[in-house]
Each structure stands twice: as C-alpha cells, then as structure tokens.
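Apart from one protein chain that is not included, each protein chain of the complex appears where it belongs.
Letters A, B, C and D mark the chains in the order given here, with residues in each chain numbered from 1 onward.
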Amino acid sequence: MVVKKNFHPLKVWAYIKNQVLFVLIWSFVVWLLFHFTQEKALALNFTPIGILGSALAIFVAFRNNSSYGRWWEARTLWGGIVNSSRVFARLVITFTDSHSHRENYDKNRSEAFKKSLVYKQIAWTHAMRLHLRQQNSWEEIEAFLDKEEYELIKSKNHKPNAIQLLIGQQIYDAMANGTLGGFDSFQMEGQLLALTNYQGGAERIKNTPLPRQYDYFTRVFVILFALLLPFGLLGFFTSDILIQLSWLIIPLSVLIAGVFIIMERTGAANEDPFENKITDVALTSICNTIERNLRELLGETDLPEKTQPVNGYLF
Amino acid sequence: MVVKKNFHPLKVWAYIKNQVLFVLIWSFVVWLLFHFTQEKALALNFTPIGILGSALAIFVAFRNNSSYGRWWEARTLWGGIVNSSRVFARLVITFTDSHSHRENYDKNRSEAFKKSLVYKQIAWTHAMRLHLRQQNSWEEIEAFLDKEEYELIKSKNHKPNAIQLLIGQQIYDAMANGTLGGFDSFQMEGQLLALTNYQGGAERIKNTPLPRQYDYFTRVFVILFALLLPFGLLGFFTSDILIQLSWLIIPLSVLIAGVFIIMERTGAANEDPFENKITDVALTSICNTIERNLRELLGETDLPEKTQPVNGYLF
Amino acid sequence: MVVKKNFHPLKVWAYIKNQVLFVLIWSFVVWLLFHFTQEKALALNFTPIGILGSALAIFVAFRNNSSYGRWWEARTLWGGIVNSSRVFARLVITFTDSHSHRENYDKNRSEAFKKSLVYKQIAWTHAMRLHLRQQNSWEEIEAFLDKEEYELIKSKNHKPNAIQLLIGQQIYDAMANGTLGGFDSFQMEGQLLALTNYQGGAERIKNTPLPRQYDYFTRVFVILFALLLPFGLLGFFTSDILIQLSWLIIPLSVLIAGVFIIMERTGAANEDPFENKITDVALTSICNTIERNLRELLGETDLPEKTQPVNGYLF
Amino acid sequence: MVVKKNFHPLKVWAYIKNQVLFVLIWSFVVWLLFHFTQEKALALNFTPIGILGSALAIFVAFRNNSSYGRWWEARTLWGGIVNSSRVFARLVITFTDSHSHRENYDKNRSEAFKKSLVYKQIAWTHAMRLHLRQQNSWEEIEAFLDKEEYELIKSKNHKPNAIQLLIGQQIYDAMANGTLGGFDSFQMEGQLLALTNYQGGAERIKNTPLPRQYDYFTRVFVILFALLLPFGLLGFFTSDILIQLSWLIIPLSVLIAGVFIIMERTGAANEDPFENKITDVALTSICNTIERNLRELLGETDLPEKTQPVNGYLF
Partner (left out) sequence: MVVKKNFHPLKVWAYIKNQVLFVLIWSFVVWLLFHFTQEKALALNFTPIGILGSALAIFVAFRNNSSYGRWWEARTLWGGIVNSSRVFARLVITFTDSHSHRENYDKNRSEAFKKSLVYKQIAWTHAMRLHLRQQNSWEEIEAFLDKEEYELIKSKNHKPNAIQLLIGQQIYDAMANGTLGGFDSFQMEGQLLALTNYQGGAERIKNTPLPRQYDYFTRVFVILFALLLPFGLLGFFTSDILIQLSWLIIPLSVLIAGVFIIMERTGAANEDPFENKITDVALTSICNTIERNLRELLGETDLPEKTQPVNGYLF
C-alpha cells in the first residue's frame, strides 16, 4: 500500500515511463512526418477524437470504480479478519477464565489452552496471507503451532482450512475436559464462521479477476486514442501563423494522452490486491497488528515491532 | 470465465467480427456514394452525432455497470456457497467427533455419517451447477449419494431443494440416535439457511434478466450511431484539400463505432453468468474447489485434480 | 417482466408512438415554417442545445439508475420470500418428523400439521402478491386455508399480517401439544422475521415512489429539449448548398430526441414494480414457483403447471 | 412526501420562482446593455461556458445522488421500524398466549400485558417521529401510556430511549411473574435491538447533514454559471443577420440555467428528510400505518383512519 502523500518525480517517472515514452516518440514521428512533408492532409479534425476521449473517460472511470471497489472490499475483508481475531481471542480468554470457580479448574491447563488457541488464530492469519500471496515460507507460522500440528498443516493443500479445523477440534476437546463449558463453543463458532466468510471473500477476489475484456479493451482503446491524438492536434497548427508552432503537438500529446494513460494505469494497479506488489492491501502490516493485539490481550509484553512503511510503501 | 490477460488478435476478431464487418461495409458504401456523386450534401455536421455519442456512452456505461454488478453478485453468491460448504463440513466433522467420549458413541456409525453428510453437500453443490446451467447430466452427482437417495433425487423437479431436505433429515436422524446431540443441529441449520439464500440469489439472477428494454434499445442505439457516423465524418473531408482523403471515413468509422460496439458487447457478455459460455462465472472450477476442500477436511488424500484453464478460459 | 430478447417493431412502435409522433409533427412544423419563410434567423446555434443534451443525459442516467435500483431491489426482496418460504417449509417438515420417536407422536396429527402450516405459507405468498397489486381476488388463497381461517383473514384489513399471526399461533399450539418441541419455534421465528422484513421492503417500494420531482422535471426537460432540437439542427442547413436538404431536420430530430425520450420512458417503466403491468416484477410466476417448490417438499406430485411467458411477457 | 404525478404549473412556479426571476432579470440586463451599446465585445465565446456546464452537470449529479441516497436510507430505516414493530407485536401476542396452558396463567393479566406492551411500541414510534422532527406535542403519546409512565417519559431528555427502557423492564417483569417464560425475552430483544439500530440510523441522518461544502459550492457554481450564460449566448447573435434576435438570449438563458437550477434545487430538497417539509419522508403516515397494523393484530376493530395525502402531499 502506498502511504506517502507525495511522490518523488523520479518514482513517478519510473511508474509511467514506458507509456509516456511511447506517446512522446509517436507524436515526434507524426510531427517529423508533417514537418518534412508539410502535408496538411495529415491533420485530422479534432472533434471525433474528442468524442472518443469523452467516451473513453467514462469507460476508464467505470473500470477504475470497479477496480477500486475490489481493492476496498479486499481491505474490508481483512479488516473483518482483524475484528474477528480480536473477538475470538477475547472470547477464548474471558470464557476460559470464567470457569475458574469450578471444581475441575486447572490453572496450568487453562493458561496453556488460552495461549495455544490464540496462537493458532495468529497462525491462521499469517497462513491466509501466505496463501493469498502464493508464498511458501510456511516457517513463518511454525512458532505458533506445536511441532506435530505444524507438520500436519504443512502436509495439507489448503493450510488455512486445516488450521481452522484444528481450532474447532481444540474447542470441543476443551468443552469435553471442562476447560470450557456451557455455550462457550456456540459463541466461538460465530467467529470461526465469520473468519471463513472473510477468507472466502478474499479468495474470491484473488481467483476472479475483473472481467479481462474490460481490462483488455480499456487498454487497447487508450492506446488507439494516443495513436490518433497527434493527428487531431495537428489540425490546430496548419494555419500559416501557427505552422511554426506545430512541434507543440508533442508536449500536448504527451499531456493529454498522459492523463488517460495514467488514469488507466492507476485503476489497473488496484485490480489485484494480493500480489505482493506495492499497491497491495498491506497484509504484512495487518497480520502484524493482529499478532500484536492478540498477544497483548494474552498479557504478553514483548510484542513484535510494529511494521513501518519503507520508502512510503507498506506491505 | 476469461482468465488470460491478453487476447490473441484472431480470437478478438472472431468476437467482434460481425459488428466490425457491418460498420466496415456500411462506411465503405457511404464513401462509394460520396466518391461517385461528389455530393457534398451527403455530409452531415458532426456535432449532433457527437452529442448522440456522449449520451450513448453514458447509457452504455449504465448498462455495463448493471451487467457487471449481476456478474459479480453471481460470483459472490457462489463464493458464499464455498464458504458455507466449508463451514458446514467443519461443523459436521467437529460436532460428530465431539461426542466421542459419550457412552453410545459408535466410531463406524459416526465416520459413515460424516462422510455421507459431507458428500451430500458436495452433491448439492454439483446439482446447483447443473440446475443453473440447465444441464441434465445428473450422473455427475451419483457418486456422492446412496443408490436409493440418487433415485429419489432424480425423480424430483427441483434437485437442490430435494438434496437439502435429505441433509436436514439426516441431521435430525443423527440427533435422535446420538451421533449428534445438544445444539448441534441448531448451528448446522445456520449453514443450510445460508446455502438456501445463496441458491435463491443465483436463481434470481438466472431467471430475471436485466430489463430487456435496456438491452434492446442500447443495442439499437449503437447501431443507429454506427449508421450515422460515416455521414458525420464525411463533413471533415469536403474541403478541396482533403477530399482525396475522404476514404479515411472508413477506418475512422470502424474505429469510433468499434469502441462503442465493443463496449456494448463487453457489457452484454456479463449479463447472464450461468449459461455455460466462456464469460460464465466459473462454476465447474468452483465446484471442484469445494469438492477438493471438503474431501481434504474429511482426511481424504486422493483428491480430484484442480480444474485448470483451457486456452485461457475457466468454466 | 419482459423476457423476450427482441421486440417486434410494431410493439416498439406502440410503446413510443405518442412521443415520436409529437417530435415528428413538431419538427415538421418547424421545417414548414423555415421552408416557407426562408427565415435563417429561425436557426439556433446547436452548441447550447448540445450542452443541454449532455446535462440531460446525465440526469436521465441518474433517474434510470435509481429506477432500476428500485426494480431490482423489489425482485431481490421477492427472491428472499422464495428463500425463506423454502427454508420455513423445510424446517416445518424436518422438525415435525424429528419428534417421531417420541411417545406422544401422532402421525396423523403431525402430517396434518405439516400440510396445514406449509399451505398457510403458500397462502401468505399469494396474499402478499394480491396485496401489493391491490387486487381483491382473495378466493385465490381459499384452497390453502381452513374455511374458518379464510373467513377470519377476509375480515382483516391487512391480510398478510393476519396470516402470519395465524402461522405464529399454530407453531405455539404445536409446541404445546408436542407436535413440535425443544427450540423448534425459535428457529422458525427466524424465517417469520425474515418474511416480515421482505414484506415491509416490498410495501416500502410500493408506497414510496421515486421522488416525483425527479420524474416530473426529467420528463419536462426531455420535452423542452425535443422542442428546441429542430431549431438547433436547422443551423446546419442554412448554407446555400445544404438548404434544399433542410427537411433532414425531421428524421434527425426524431432520431436524436427519440434516443432521449426512449431512455426516459425505459427508466420510468421500471419505477413501480408492483402495478400489474408488463414491466412488473413477475410476482405471479414467483408465487407459482413457491407453490410448486413447497408442495414438492411436502411430497406432493400433482403440482400446478409452471407459469410460462405469454407473448414474451411473464407476470 | 410528494405523491402526485403532475404538478400544477402555479405550484411549480412558486417552487422555482426566485431562481428563475433572478436569471430572467440578469439576462434582461445583459441584453439591455448589449442592445444599447451594440458592443460586440460583450459576447463571450460559448465553449468555456459549455465545459463549465458539463462539469457542473457531473457535480450536480453527484450531489443529487448522495442526497437521494440519504432520503431513501431514511425511508428504508423507517420501513425497518414498521417491520420490527409488527414482529415485536406478533411476538408479544403469540408468546403471551403460548403460556395459556400453564398453571399460573391469568387471562386478565396476560391480556393487559399484551395491550400495554404493544401500545408502548406504538408510543415509541410516535415519539421517534416527534423527536426527529423536533416537535414537542408529547400529548400525542399520552393515550398509549399509563399516567405515571407518561410523566416519567416527559421528564427525560431522550424520550424514545426512555420508552424502550420501560419496554425492556416490562418484559423482564413479565418473565418474573410468569406472563412470559422460557426464551421469550431472548427473541424480543432481537427486535428491540433492531429498533435501536433504526433509531440511531435516523438520528445520524438528522444530525449529520451532507457535507456543507458540497451543498454550498454546488449552489455557488450554479449561480456563477447562470451569471456567465447570457454573455456566452450573446456570441450567437452578433452577426448582422441575427442581431435583431439578440433578445433570444433571455428565454434561452432562463431555459438552460433553469435546467441546472431546478436540478440543483430538486437534489437539495431531499437532503434532509426529517424537517416537517413537503419533501420529508412521510413519518406521520408511516406512524399511522404502524398504529393501525399493531392495533389490528391486538384484535381491535375501531382503528384510526388511514392518513390520506392532502393536495398531493403526504406528511
């Protein structure tokens, strides 16, 4: 996620250089052609190109709107993961403690249970992040699981599903041995359900790109527009007075086409929020927040450092 | 679902060839007429056509917006089916196991129950897919049902409803014989309810097209625009200097009308997401994911292969 | 609901004839005036009319968007009624059957209860349809109620409310006499609640039109635009070359104003989805689906015929 | 709420007269200036004004969209109040009656409880209306409360909160004395919760206007546009042929600026739905519906008259 408010010009340049160079070269070629041939017939009337531009602006706006909608939904789903992780941890802690007046209460067992279950939820969160970004560094979740559990999880195709099954089983074991009781499992299930729904939502965004046709044709039309633009602009410089200024079509082409290209690129950047790019939803940072919050709820004080933006980017 | 990022030009051509050929031929005819008559009165002023184009762009954007909204809602509903299927399977497994300390626990009965119920959920998912795509290959669900159940389902009009009734009955049988107990059925009902809601949502999209008037008139107006366009473009080539370039109205007509036609077609393609077309929501792939996930949760390891895109299309 | 993909030209003509004839006659009058006076001052510049057209397109798009939003919400609410009716029927059946191992189980009583309660839900659905369309043919629900119940319902102002109260009372009678038990009523209440919410949503759309000002002024502005348009188009035919083509303002006026008029009419058609018009949400068909589904769940096989579109319209 | 489909021209005139007179007078002044000075330099080119108009149309559309969204949300929240009031009343009645087979059932006590609690819900609804519209006629709720309760409520700052606390307390009193029992209170709480959420939503809309900057600058820009418009239109009447028609800038200014002004005003009218204006959500009518529905559910037959529109307005 980009968090800085202003961009260094060099960074912006790197971001848009290919497209801008293409327009620059193309408009320069058109101008050269005109300059040496002095062929006024090269100049197209601008009006139809203008109509094309208006229609294009509407289509790009539609694409960017959908694209931003996906990105924001992805962020909202992960916001839900933060919420449900917190609630789940709070329930684990208060429910386990609420049985402390019972006869068969075993403080060590209960404390171990709390830590183990909350750590599994932290593991699930990190696993979701790795799963969505298609990274294989499963050792990141090793510290939050028993050795045996970790081996089991590693052997499964779908790690987050497998961790959640473990969480579910541990809850019912605790219900059986008296660490939990009453309707405790009932309420915890509500959070497991919510987490599965958030998980499925994130997978949906990951696996279902914006219909490729919108993306493809928007890109193609912007290029066509950029190709036609210098001819349209030439029309304004065919009079005798202005003909020596015809080179102005080069900066004007770059500027006008640039606006469309950048808007198209900006929208495209948000289409896929789980690709380990700088425009990703900041999963690493969100997982860090969850880990810090949950471990503080457990009463731990040696929390991991808060993830900080690097060069204005937060991963 | 289209998953490839770029299209082979030949494929794109196949997709839009009818419309483009129509514009090509029509603008050629207009140009011929002009070329041989040299009748400048054929040239319309471009401005009213431009207004038409702006209005059209707005209307097409509205239609595409609604159309994409339908497609994405359909995908989201099936995402919900993935989620609820996973949660249901997890509940079946952990709830059944949670009674293992009871006196009347019968491991064989419980294991058979888990498999039978989770398989019914897989069957329901495949049945929903066949039902929505109006396919009759019910043999695809045979492996997930008892012979008797399969015959019963086949005799019903609405297969998914009938499978869900079976699931419900099996849960209460298990409550009665002690395989399940307490509030287990209560929580499972939550997922059956969610699944019925997703099912109804998908049927709604299937049975209720985008109001036909929007579709019809958008199509008609795009054609009218394409018919008028060459006359409007002629206006730019009636001066003595440019008249020999009047053939340019042909590529310009194809280009400008093409943008509108392709945008209109692109929107139309997403209108109906359950028609077994390449632009469908990828139901086959989603059902495969559910089957793989649920069977892995049951502990199976001989999972079916993951569905892969063929030629960039995922069904 | 319109389900056919293409419209017979005569039908389309009937739909838009008033508006088109108005533009036709008006533009003819303007042309006659110009033709006989040859007064070039009649021609307005097209640009301000173009601006008016752009603004109008945006306003019409807003109105149509809101109007389609209402229609689709109405359809979604009825989709919810389908879902909740199915779930309710399934709960009635599986819950009643789940008590078959109890001592005081009375098969006849239970079967009668199932049929009576599911039929009441069918009656409620039909009553909602008649209520929303303000039709008084209450005999349509007679077959689904006891004679006494039917007389009671007929005496009430708000029939659907009264049927739902009956359903609620019958559930608690069944809880009292052992036909149901445990938390059965608790879960059924969830569906009664959902149905009341869908009902209230549909009544809201029925009773609260789109703010009339939007509707009224959009209509007025389209007419003003159509009145100005021929004068604006005249401007293109005042040169000596083109003056003999001035009659072209007539087809051009019809075409351009026609696009705006049809878009405005198309939006207006979806504003009110419960008026027994061809553009209604297809309530009769949806009620038929519910009746067929619920009676099949009860095990009945002599289901009513599926409602089919007539002339491409589904009511 | 405006319910009539057409407006009397005089009413429309009253609605927009200030704005239209302003444009009329201003364009007349501009025309006079031009007429007597014959200064062609007064005429601005129309194109930049056209761009301003396009941008303005987009901004006005955005504002109207948000404004209508607020109004419709307000209506939807009150639709929710209708639904939850009905469900609450049905629960009170069926739950109370469901205990009639118990030993300590006291018919008089139960009937009094039903009426008292349902009437309190009616009181709450009317109190919400008065609270939102900042009216002080609390005597309207006197008939639905005991004398003592009414005095208590009147002494509180936030009447609806206080009534709901009374409702909650009465439920638990009834749980204690056996009028209610089991999980009755649990289910009723669901509706009290929903009602608090609808209440909070309505208060949010009441207390948080659309950001004033949007409102203010939209208004200012429309006025600036109206001020510039006559100069822009003059440009079309500076030629020798058309100069005697220069008075046409007056009706054209009124017409074009009028469209923008009316659209801006129309949007502004829906911004605040709880102000006791004719464009309000029809709270009085909705409260009347709730009172009629709830009293019919109680079995009463002397219901208050249905609120009817007066002069096409429903309050």
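A few remarks follow.
Following the convention adopted for this analysis, contacts are C-beta pairs under 8 Å (C-beta built on N, C-alpha and C of every residue); 3 or more make two chains touch, one makes a residue touch a chain.
Source: prediction; values computed, not measured.
In the complete complex, the hidden chain is touched by one of A:Ala41, A:Val82 or A:Val220, namely A:Val82. The chain not shown here is touched by just one of A:Asn65, A:Asn177 or A:Thr284, and that residue is A:Asn65.
Within the complete assembly, A:Leu252 is the residue of A:Leu24, A:Leu152, A:Val220 or A:Leu252 that touches the hidden chain.
Taking the complete complex into account, residues 1-7, 46-47, 49-50, 53-54, 56-58, 61, 64-65, 68, 71, 75-76, 79-80, 82-83, 86-87, 90-91, 93-95, 97-98, 101, 183, 187, 190, 232-233, 236, 241-242, 244-245, 248, 252, 255-256, 259-260, 262-263, 266, 269-270, 279, 281-282, 292-293, 296-297, 303 of chain A touch the chain not shown. Interface with the hidden chain, as seen from chain D, comprises residues 40-41, 44-45, 47-48, 50-52, 54-56, 58-59, 61-62, 66, 156-158, 161-162, 164-165, 168-169, 171-172, 175-176, 183, 186, 189, 192-193, 196-197, 199-201, 203-204, 208-209, 211-217, 221, 224, 228.
The rule is simple: only the chains that are shown with their structure count from here on.
When chain A is laid over chain D using CA atoms, the rotation angle comes to 145 degrees (nearest 5). Chain centres here are Cα means. That of chain B falls 24 Å from that of chain C. Residues of chain B in contact with at least two other chains: 47, 50, 54, 56, 58, 61, 183. Those chain pairs judged to touch are A-B, B-C, C-D.
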